[in-house]
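Omission of a single protein chain aside, the complex is shown with its protein chains in their original locations.
Per-chain residue numbering starts at 1, and chain names A and B are given in the order in which the chains are listed.
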Amino acid sequence: MQTQSVSGRLGISTISVAGFVVLWQLCATLELVDPLILPSPWMTIQSGIRRSEGGELLHHIIASVVRITEGFFLGSVLGILIGLLMGQVRIIGEALEPIVDILRQIPEVAWIPLAILMFQMGEGSKVFIITYGALFPAIICTFDGVRMTDPAIIRAARSLGAGRGQLFWRVTLPATLPHIMTGLWIGLGYAFRGLIAAELAGAQEGIGFMIMLAREDNLTADAFMGMALIGVIGFIAIYGLGAVRNRVLRWHESTQE
Amino acid sequence: MTVSLQVNGVSKEFVDRRSKSTVRALDEINLEVQKGEVICILGPSGCGKSTLLNIVAGFLPPSGGEVRVDGRPVVEPGPDRGFVFQEFALFPWRTVLQNIEFGPVLKGMEKGDRHARARELIQRIHLTGFEDKFPFELSGGMKQRVGIARALANDPEVLLMDEPFGALDAQTRRVMQEELLKLLGETQKTVLFVTHAIDEAIVLADRVMIMTARPGQVKALLGVDLPRPRERTSPEFNELYRTMDDLIRVEVEKSLEVQDSGAAASGEGA
Partner (left out) sequence: MNRKFVTRVISIGGLFTLWFVVTKYQLVNPLFLPPPKDVWEGAVDLIQAGELREHIAASLWRMFMGFVVGSVTGVVIGILMGQFRLFHAAVGPLVEIIRPIPGLAWIPVALIWFGIEDASKVFIISMGVFIAVVTNTFVGVRSLDPVLVRAARSLGANHRDIFFRVVLPGSLPYIFTGFRLGVQVSFALLVAAELVGSTSGLGFLIQDARNYFRGDLVILGMAVIGALGFSITRLVEIVDRWLLRWQPTSREGTFY
């Protein structure tokens, strides 16, 4: 019974997606909609194939992936370190908290013009934006995590003979890990947003740049293809981080599904 | 017999941050415990039982007096005093085995040795087969067995237990009491055991310390001279139960009055 209804619904889902694609294709084939407004799925795929020739597409993909990797890594590591420092050293936490509270209100995309003034159009401005996006969620979640560490656990460790260093490495850090992972999770979304916005606003390569160029040339199919590509890359990144999370937090209830 | 634990005139005052007034939680507590003796502490809620245990553990400094374990004064938490928490306080990222061997790891004990010790304890708490489970995969009773084994893995002089079975259901509680007695019989630990249940105290204790309402003082120290295992239904058991119940009830009523007058006083102040 159960399996039947599940497979039944799966069937409906397949039909729905397939029907959607067919309808979309029909619109274009029957010239119901201007392909400049809505290119057909086939045209979108074709544009991907066309752009792949000569490695152009791959070039843009690599440019974007390198940027997001650099920026996300830099922002996360910096954010975790700052967050840990703020949580461990009370005076640093109290001094930095108001500044963090102010800066986090400004979305990373709003930094784009200033970043371009600072670094011109070069790589620096993109990596800056992505780093900024990943930074604050990492700081805030790490800081919260350190502060929210169960005091009973700390007392338990102390009564078992843990010194200051041992307390940090063996208790505070692992206890904070779930929060850090949350910070990275949110930060990845912001970093991605920063990447696309920075590339749309001004770049010489990258998927965002490719889409923006397509828009100027009214190549809607190319823009669609780029969007799909961004979706796929985002999906892979989220999936990858999820896999890391599930490995690192094997002991956490939330990873048991 | 040797003295294992001395509590000499320990007092504790807390300063309330907001009202800046001081709360006297403990008042001149004196207690001398022999090696291998089990002391259960009974008293109304808020009389300072946890505070006393925390001072012995070294989590809190006393405002006056001192605590000595094996003749050495207590200044900070240390592995000579194992603590068992009501809320278990297991490390959620460590497996059963890793939780138990935490103390030995900190001491830098060889892997083979500490595994052997942890495995032996796991066997004694009947958790063989659960070595590699994480805390969230255990029931409450299992968690507390790990909590006890973790404290014992350090081979402490004194075991401090603050309502260790308070979060467990009645059935599990009974089983845990029996298992604890067996463990203690094998290890000869000195134990301070805080509880709210009079029958638990009578089942476990060599002596029962009854505390007054806040500020906590020693109201009575009663020896339990019943043969083990102790029958809850025996007339002697019930006799003792009634005596203690009468002593405590007076203090509970007093503590309620204190609360009322305290509320009235702060009402006037406002």
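Rule of thumb we're sticking to: a contact is a pair of C-beta atoms (placed from the backbone, for glycine too) under 8 Å apart; a residue touches a chain by one contact, two chains touch by 3 or more.
What you see is a predicted model, and the numbers here were worked out from it, not measured in a lab.
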Check: shown chains touched by the absent chain are A
Could you tell me which of A:V22, A:I106, A:M148 or A:V244 touches the chain that is not displayed?
-> A:I106
Quick one: which of A:A28, A:L96 or A:L160 touches the chain that's been left out?
-> A:L96
Hidden partner interface residues of subunit A, rising order | 9-10, 12-13, 15-17, 20, 36-37, 94-99, 102, 105-114, 116-118, 185, 189, 192-193, 196-197, 200-201, 208, 211-212, 214-215, 218, 220, 223-224, 226-228, 230-232, 234-235, 238
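Heads up, the rule we're going with is that only the chains that are shown with their structure count from here on.
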Using mean C-alpha positions as chain centres, tell me how far subunit A is from subunit B in Å, no decimals.
-> 48
Where on subunit A does subunit B make contact in their complex?
-> 150, 152-153, 155-163, 166, 170-171, 174-175, 177, 249-253, 256
Okay, in this complex, where on subunit B does subunit A touch?
-> 57-59, 76-79, 81-83, 85, 87, 89-95, 102-103, 105-107, 134-136, 150-151, 154, 160
